[in-house]
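Then we have chain A:
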Amino acid sequence: MSEFLDMSGYGAYVWSAYAIAIGGLVLNVWMARRQQRRAVQEARRRLAMQEQS
Partner candidate 1 sequence: MNVMRNSAAAAATAILQRDLLLAYRRPGEWLQPLAFFAIVTVLFPLALDPEAARLRQLAPAALWVSLLLASLLALDFLYREDARDGTLEQYVLSGQPFTALLLAKTATHWLLTGLPLALFGPLAAISLGAPPQAAPGIFVALLLGSVTLSLLGSIGAGLTLGVRRGGALLSLLVLPLAMPVLVFGARATALAIAGDDASGALYLLAAMGVLSLTLAPLAAAAAVRISLE
Partner candidate 2 sequence: MNWVWFHRFGSPPYFYRFAGRWAPWFLGIAVLLLLVGLYGGLVAAPVDYFQSDAYRIIYVHVPSAYLSLMTYTWMAIAAAVGLIWRIKIAHAVAASCAPAGATFTAVSLITGMIWGQPTWGTYWAWDPRIVSQLFVLFFFLGYIGLRGAIEDRDRADRASAVLAIVGVVNVPIVHFSVDWWNSLHQAPTLLRSDGPSMPMSMAWPLLVMIAAYTFYFLAIMLMRARAEVMRRERGGAWLREVLAREAT
């Protein structure tokens, strides 16, 4: 296992690259969901405003 983590001495490079890649993937999912939530909120506000006027 530690040999696997070591990656013949390149562990730091390989794992940081993978971490950044996976991090990027997760970040995008999170941002997309947040955007959806915001769009819903915004749409609610807009409808409320229209009903008001």
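Here is how the candidates were picked: all candidates are chains of the complex that A comes from, given by their letters.
Everything that follows uses one rule, which is that a residue touches a chain if its C-beta (ideal position, glycine included) is under 8 Å from a C-beta of that chain, and two chains touch if they have at least 3 such contacts; residues count from 1.
Owing to the predicted nature of the structure, the values given are computational and were not obtained by experimental measurement.
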Candidate number, among 1 or 2, whose chain touches chain A in this complex: 2
Residues on chain A engaged by candidate 2 in the complex (per definition of touch): 4, 7-10, 13-14, 16-18, 20-21, 24-25, 27-29, 31-33, 35-36, 38-40, 42-44, 46-47, 50
